[in-house]
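Removed from the display is one protein chain of the complex; every other protein chain stays in position.
Coming up: chain A.
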Amino acid sequence: MSVTTGSVTTGSATTGSATEKQSAETVLSIRDLNIALPKGADRALAVEDVSYEVKRGEIMCVVGESGSGKSMAANAVMGLLPKGVHATQGEILFAGQNLLALTEKQHRALRGLKIGMIFQEPMTALNPLMRVGAQIAEVFEAHGQLTPKERQARALELLIEVGIPQPEKAIRAYPFELSGGQRQRVIIAMALALEPILLIADEPTTALDVTTQAQILELIRDLQQRRGMSVMFITHDFGVVAEIANRVCVMRYGKIVELGDAKSVLENPQDAYTQALIAAIPSNAVPPHRETSQVAPLLEIKGLNKVFRSRGGLFKPAREVRALEDVSLTLARGETVGIVGESGSGKSTLGRCVVRLEHPDSGELLLDGVNLSQLRGDALRRERHRVQMIFQDPYASLNPRTKVGMAIAQGPIANGTPKAAALKQAGELLDIVGLGASAVERFPHEFSGGQRQRIGIARALALNPELIVADEAVSALDVSIQAQVLELLEELKQRLSLSLLFITHDLRVAAQICDRIVVMQHGRIVEQGSAEQIFLAPREAYTQALLNAIPGREAPVAATA
């Protein structure tokens, strides 16, 4: 302890002049920061002329889409810039010293002690082979504090403080025994262990379910107020900003486009980009009224069941997971039905059963009267063109060695269309999804995530399917791109009178595009009804909980004001 504080004080002595420039209320100030990227990157500076401050006891949100440089400044604060990336101009003042001038050793003394950090992936941020208690104790050990016994006692206190259920049990648990939300709580406990002045949270809730996200946000806000900490919160989600921020800094292409009080930025954004971002958030969860047409159902699912069994080994028993239990629903021609649920709810399994990538154990899947559920082999292959899928990951869903045109044309070719005609049709489809027919000759890696998703849509359309299943089709995209892709889907739906089964974890997205919504939990359907009814008058407690967890739901947002 004494050693670390020693190095901190010597640091402040040398940069004494800087201290005077920093007011007592400011914990961290970043001034005219430039961070250079290595040669050959898509731009020269990751961060350009960035200046902002984090004041004592406030939550500062840094918002931006991927590639905006929002995390770079935080990495510089922690002294964790990636190899080849370094600050070329400016200073970062914290506790009276310029962090950019510190040596690695001085930085290490600060990390954890004065500045805590929470990461995005609760899965990978913990050591899988170490008990939770030992990992928290390690934080004290790294800074040479307390005796081993005291460390365990502190670890328990911290676990209680972050609200882990059954903390006495959790302290002896391994990370894999905890849920994602609980793991994130452990990481927060580790970050708080040494009572830092500043907490940096880099997308801490992005990998979590909505209800868990709401709990973690509440916890962070609660701890921040109780301890009078400052928090630098990095996120891409304006909903989260509305929920938690005191002040907001909006970044784009490495520059700050807007900086100010959270309330004024959200209600009255000045910059066009901020306005676009706020407008692009699928709006305040109240769906516009839609005409629900009562025509004959296109898809009828009756009593669908699916159980996953893992083969048991010599010493481990076989495991069973009931992914779908007695699921029944209908989808009318030209209708969009949203399947909403958290991870593990069985929503993806349902989608995969409908396109028959999975074989349901029992139940019927009637598409226009034909039972798809029991088809196999060639009979199944002949019917496949009727139901197509748009996949989640725009990077994994296109074969890196197949040209885009061929990727779209291969479906029609497999179904007997001559190659030349299929390629011509692929060009037309690329035109329809807004990429232009010239894209035919290019490889997938030449396109951005949003463009790839458009290619995925074109591929799904190539076979003129009667039903399209979209499995988290926009989840991997930035909000502004997400809005464009949703708009495209809506437009195509009108134009080609498609029917859509839209699977998502994001209620705001579902609100935007769906006529009817089915809420799933633990493999069962909890509630289904028109989008309006689900959002405005949910009947089931679980649906209400899901709706309440949507970040920024109650906050006034400019787009709807």
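We take it that a residue touches a chain if its C-beta (ideal position, glycine included) is under 8 Å from a C-beta of that chain, and two chains touch if they have at least 3 such contacts; residues count from 1.
Everything that follows uses one rule, which is that contacts and distances are computed from a predicted model.
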item	value
From "Transketolase", "Insulinase family protein", "Penicillin-binding protein 2" or "ABC transporter permease", the hidden chain's UniProt protein name	"ABC transporter permease"
Option touching the unshown chain, where A:His359, A:Arg381, A:Lys419 or A:Arg539 are the choices	A:Arg381
Contact with the hidden chain (one of A:Leu156, A:Met389, A:Val509 or A:Val526)	A:Met389
Options A:Phe119, A:Tyr174, A:Tyr253 or A:Phe443, residue touching the unrepresented chain	A:Phe443
Selected from A:Gln135, A:Ser397 or A:Thr543 as touching the chain missing from the view	A:Ser397
Chain A, residues in touch with the chain not shown (by the definition above)	355, 357, 381-382, 384-385, 387-389, 391-393, 396-402, 407, 410-411, 414-415, 443, 445-446, 456, 459, 462-463
